[in-house]
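Of the protein chains in this complex, one is absent; all others appear in place.
And now, chain A:
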Amino acid sequence: MSPVAHQRLFAVLTAALIVLHIDPWNAGPGPLLFGWLPWDLAYHLAWMAAGTLLVLYMTSRAIWPDDPDDP
(Lines give C-alpha, C1' and ligand atoms only; values in the text may rest on other atoms or scores of the structure.)
Protein backbone atom coordinates (compact mmCIF):
# COMPACT_ATOMS: atom_id res chain seq x y z
CA MET A 1 0.00 0.00 0.00
CA SER A 2 1.12 3.56 -0.64
CA PRO A 3 1.71 5.97 2.26
CA VAL A 4 -1.47 7.83 1.31
CA ALA A 5 -3.50 4.61 1.41
CA HIS A 6 -2.07 3.84 4.86
CA GLN A 7 -3.02 7.34 6.05
CA ARG A 8 -6.57 6.89 4.76
CA LEU A 9 -6.96 3.47 6.33
CA PHE A 10 -5.67 4.85 9.62
CA ALA A 11 -8.14 7.75 9.48
CA VAL A 12 -11.07 5.40 8.81
CA LEU A 13 -10.09 3.04 11.63
CA THR A 14 -9.65 5.96 14.02
CA ALA A 15 -13.05 7.39 13.15
CA ALA A 16 -14.67 3.96 13.61
CA LEU A 17 -13.08 3.51 17.02
CA ILE A 18 -14.17 6.98 18.14
CA VAL A 19 -17.77 6.17 17.13
CA LEU A 20 -17.59 2.94 19.12
CA HIS A 21 -16.44 4.92 22.16
CA ILE A 22 -19.81 6.69 22.36
CA ASP A 23 -21.80 3.66 23.51
CA PRO A 24 -25.26 4.49 24.89
CA TRP A 25 -26.27 0.87 24.08
CA ASN A 26 -24.22 -0.25 27.11
CA ALA A 27 -26.38 1.77 29.52
CA GLY A 28 -28.31 -0.11 32.19
CA PRO A 29 -27.62 -3.36 34.06
CA GLY A 30 -25.17 -5.81 32.52
CA PRO A 31 -23.45 -9.06 33.47
CA LEU A 32 -20.36 -9.36 35.66
CA LEU A 33 -17.51 -11.01 33.77
CA PHE A 34 -15.40 -13.46 35.84
CA GLY A 35 -17.75 -12.71 38.73
CA TRP A 36 -16.35 -9.22 39.36
CA LEU A 37 -15.74 -7.21 36.18
CA PRO A 38 -18.78 -5.05 35.26
CA TRP A 39 -19.77 -5.18 31.59
CA ASP A 40 -19.27 -1.45 30.95
CA LEU A 41 -15.73 -1.65 32.34
CA ALA A 42 -14.96 -4.76 30.27
CA TYR A 43 -16.25 -3.05 27.11
CA HIS A 44 -13.97 -0.07 27.56
CA LEU A 45 -10.98 -2.24 28.44
CA ALA A 46 -11.55 -4.11 25.17
CA TRP A 47 -11.90 -0.76 23.40
CA MET A 48 -8.52 0.27 24.81
CA ALA A 49 -6.96 -2.95 23.55
CA ALA A 50 -8.22 -2.09 20.05
CA GLY A 51 -6.90 1.47 20.55
CA THR A 52 -3.47 0.10 21.47
CA LEU A 53 -3.35 -1.89 18.22
CA LEU A 54 -4.28 1.25 16.31
CA VAL A 55 -1.48 3.18 18.05
CA LEU A 56 0.98 0.46 17.04
CA TYR A 57 -0.17 0.93 13.43
CA MET A 58 0.13 4.73 13.78
CA THR A 59 3.72 4.48 14.98
CA SER A 60 4.80 2.28 12.07
CA ARG A 61 6.96 3.94 9.39
CA ALA A 62 4.05 3.66 6.96
CA ILE A 63 2.15 6.34 8.89
CA TRP A 64 4.85 8.12 10.91
CA PRO A 65 8.17 8.26 9.05
CA ASP A 66 11.44 8.83 10.90
CA ASP A 67 12.91 12.33 10.98
CA PRO A 68 16.06 12.56 8.81
CA ASP A 69 17.27 15.48 10.96
CA ASP A 70 17.31 13.40 14.15
CA PRO A 71 20.73 12.62 15.67
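Heads up, the rule we're going with is that contacts are C-beta pairs under 8 Å (C-beta built on N, C-alpha and C of every residue); 3 or more make two chains touch, one makes a residue touch a chain; residues count from 1.
As a convention for this text, contacts and distances are computed from a predicted model.
Per the UniProt record, the chain missing from the shown structure is "Sodium:solute symporter family protein", taken from the list "Sodium:solute symporter family protein", "ABC transporter permease", "Zn-ribbon domain-containing OB-fold protein" or "Cbb3-type cytochrome c oxidase subunit I". Interface residues of chain A with the unshown chain, by the touch rule above, are 14, 17-18, 21-24, 26-30, 32, 34-41, 43-45, 47-48, 51-52, 54-56, 58-59, 63-64, 66-67, 69-71.
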